[in-house]
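Missing here: one protein chain of the complex. Every other protein chain is in place.
A, B and C label the chains in the order they appear, each numbered from 1.
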Amino acid sequence: MADLTVSIGALTLKNPVIAASGCFGYGVEYASSLDISALGGVAVKGLFLNEREGHAPPRIVETPAGMLNAIGLQGIGVHRFVKEKLPELGRLGATTIVNVCGSTLDEYCDVARVLSDADGVGAIELNISCPNIKEGGIQFGCSLTGTYDVVSAVRKVTSLPLIPKLTPNVTDPASFARAAEEAGADAISLVNTFLAMAIDVETRAPKLTNVMGGLSGPAIRPIAVRMVWECRQAVKLPIIGMGGITNATDALEFIIAGADAVQVGTANFVNPMLWADMIAGINDYLDRHGIARVADLVGQMTTGANS
Amino acid sequence: MADLTVSIGALTLKNPVIAASGCFGYGVEYASSLDISALGGVAVKGLFLNEREGHAPPRIVETPAGMLNAIGLQGIGVHRFVKEKLPELGRLGATTIVNVCGSTLDEYCDVARVLSDADGVGAIELNISCPNIKEGGIQFGCSLTGTYDVVSAVRKVTSLPLIPKLTPNVTDPASFARAAEEAGADAISLVNTFLAMAIDVETRAPKLTNVMGGLSGPAIRPIAVRMVWECRQAVKLPIIGMGGITNATDALEFIIAGADAVQVGTANFVNPMLWADMIAGINDYLDRHGIARVADLVGQMTTGANS
Amino acid sequence: MPVDVPAAVVSNLRLTPEYNVLTLAAPEIAKLAAPGQFVMVKTAPGLDPLLRRPFSIFEIMRDPAGAPAGISLLNKRVGVGTTLLYQAEAGDRIDCLGPLGQPFAPVSPPAEGWMVAGGVGLAPFATLAQALKARGTPMTLFYGGRGATDLFYESFFADLGATLVITTEDGSRGEQGRVTSPLERALAGRPADRPVTVYACGPTPMMRAVADLGVRYARATYVSLEPVMGCGMGGCYSCVVRVTRPGGTHFVRSCIEGPVFDATAVVWDALSEGHH
Partner (left out) sequence: MPVDVPAAVVSNLRLTPEYNVLTLAAPEIAKLAAPGQFVMVKTAPGLDPLLRRPFSIFEIMRDPAGAPAGISLLNKRVGVGTTLLYQAEAGDRIDCLGPLGQPFAPVSPPAEGWMVAGGVGLAPFATLAQALKARGTPMTLFYGGRGATDLFYESFFADLGATLVITTEDGSRGEQGRVTSPLERALAGRPADRPVTVYACGPTPMMRAVADLGVRYARATYVSLEPVMGCGMGGCYSCVVRVTRPGGTHFVRSCIEGPVFDATAVVWDALSEGHH
């Protein structure tokens, strides 16, 4: 049995497998089917300060080996979350990572303050990369100074582990990783979804009411792995990698590319019972390769023989 | 029977379906299996001034609904191409689009000059977006001034229709479309492949000898459609759209998003006999919808009802 | 509570070139299922198509001793996944997650249960009819299709004692026209002091018309909606339906708060018709 623990700032994860934000509700939805305390962490649906309606359906459309979503960050707001969901997550033994959204810099800080005062938040994942909303979010995430500013502002108001979540919709994600590191992040997570669209040729209308959506799922995995690897060369921070992970092999690919932990989003829709197998599969691999700690595998891609 | 012709500068294509560069050899390879003169065009493998070895294999790896390639632009060089392939393409009745590469601005111009002096070149597609080579190419394609400079330099040395091929590996492809337009391009084509990688977890080595490769195929289609649509809003130029097109419906999706013509790459590997069906399918759609000319469908996405 | 099982295809009865009934060995799901619940089905192994598809649990199959042994699905081919289920062969394994969602609440006598099914909307009513019968509740099935070849399993319902009222759009069976016509006559003809609960499943315009009739004749009406669903477990927020709740209207996740809704709570204008 290998040591699967992962350190993200002050937070220790039992293992590197985290449910991705927006793909696991508030975590509690899954508690009747599986033991969510066995996961490395649960990243809950993105939260603004207040409740939010989200976009009109249809909100998803399937694409080759992937899907588009334009949920529009429907959510109950951080106050109701703290009151209604957080205590239950605590009772269930979940390691809770709260995905924080904002339309303005102030809103990010306000949400972070509420969470800092609450009991049972493991870390804040700063969502500056949702492609589905017009104001805030992606505006910060696609600008280096925006990224730096929002991370350093939130850094000032919270001592919770702070994990900016980066967008893949930029020329050079590694530069954003560096901006996040300089601004005081404890870790980074990537990738959020790729801005994309699909059109129904018969009606000539976009398949999503919101026109654009975010592409996720196995389709994007090779791009996400590349970006994690680029960021690994650029920063010392822990990296939480994601994008199309469906099984232990995919998770290991991200870890070898440089991810300290991984998140699983779309694959949970396809197979909500995948968690135990994925964690066991990572452990088996480590045992089979005589690697004592998962941390020892991070970034261990070998290029020598091939380059 | 609808009017399927497409104008790209001075060049008229019989129909909007072009074989994508690097996915159809020099065109002549396919002549024994199909009538390549029936295609809207044949974009041949990228050519430098001189012969080029390309990367060591393995050069491709399959990924979910896609593939990575790092061919490294193996090719016979423009001189041999003009001597050995171009006459045959002419005899076969192909509309030939030559994909032009360069390690330097001068090399792009030199290749373009050779082609301008040759007989039977329909257009030049300027490859400033290959993610698989270190020097040249992508360095121009990922910088707005680089794009502007190379397009205007080549513009000065050739009166052939000039089609810069844009990379998707940037934050805002539409700004590159504008740069190309300002520099005097006759059209733009997009997308080239997405920079990506895959790792064999057992050996921990990259699956491609070159480490990185370009992702193509159906997996990327929703992102490519989005980029074509963004460019359609940004420029008046004809747009040649591509990325994961496998059948007439996919082609129509690009046309409705704003492409005047389309290219088909990866799908030709899977089904090299797809051409006739795709062209017929586009025609059938136009007839069924009472659209007289394919040009009338370009960019006709309706958003009104949904926004 | 829901379980995920690699269910073996026991049989695939192709009713027409469009409809089939797929019987799956899934005792774990059969045991837990309540009328109107659904399963999320992986229509093919691998990544094409990627997502599961939602299907009502049609019948609960029982072994000779009467123990729940499996479920059947009434499948209509409309695209990739439903075509794969149409083509499935006995012995294939199909991942099946369920049971999911809020079931129908079957009424008890003296109320009657009136089921209104349009096309494949028949699917959730086999289990509901059994539950009504178990309560001794008199029931009627208003069942509409495009033509005679769109109507199935009438004897199943007749054997349970249901009154059948059939309509077809082309008049090839039963009354010509929409299923809502005889429903309206029946509602109009029923004295106010004789309670009825209406249950509807079918195309959105049909369900909306039934909902309107329910309001007009002041009868409790429940509909089983069929929005696109990404996960079926409350994880993705793709399946929302706008409903009236204390304090206003809200998007609620139909996979966990539905698919069965009180028809008066549904904000019908918000249901995008193109996709249902």
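Just so we're on the same page, a contact is a pair of C-beta atoms (placed from the backbone, for glycine too) under 8 Å apart; a residue touches a chain by one contact, two chains touch by 3 or more.
Quantities reported herein were computed from a predicted structural model and do not represent experimental measurements.
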item: For the chain not depicted, the shown chains it touches; value: A, B, C
item: Which residue of B:Cys23, B:Val111 or B:Ile240 touches the chain not shown here; value: B:Cys23
item: Listed residues A:Leu11, A:Val28, A:Val44 or A:Ala65, member touching the removed chain; value: A:Ala65
item: Listed residues B:Lys45, B:Lys85, B:Lys165 or B:Arg226, member touching the removed chain; value: B:Lys45
item: Touching residues (missing chain, whole complex) on chain B; value: 22-25, 29-30, 32-33, 45, 53-54, 56-62, 64-67, 69, 71, 74, 203, 205, 209, 217-218, 266, 268-273
item: Interface with the undisplayed chain - residues on chain A; value: 64-65
item: Touch residues of chain C, complete complex, unshown partner; value: 44, 46-48, 80, 89
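The definition used in the following text is that only the chains that are shown with their structure count from here on.
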item: Chain contact graph, described as a line, ring, star, complete graph or other shape; value: complete
item: Central subunit by CA centre of mass proxy; value: A
item: Whole-Å gap between the CA centroids of chain A and chain B; value: 34
item: Shared-contact residues (touching 2 or more other chains) in chain A; value: 64-66, 203, 205, 209, 217-218
item: Set of chain C residues in contact with two or more other chains; value: 47-48
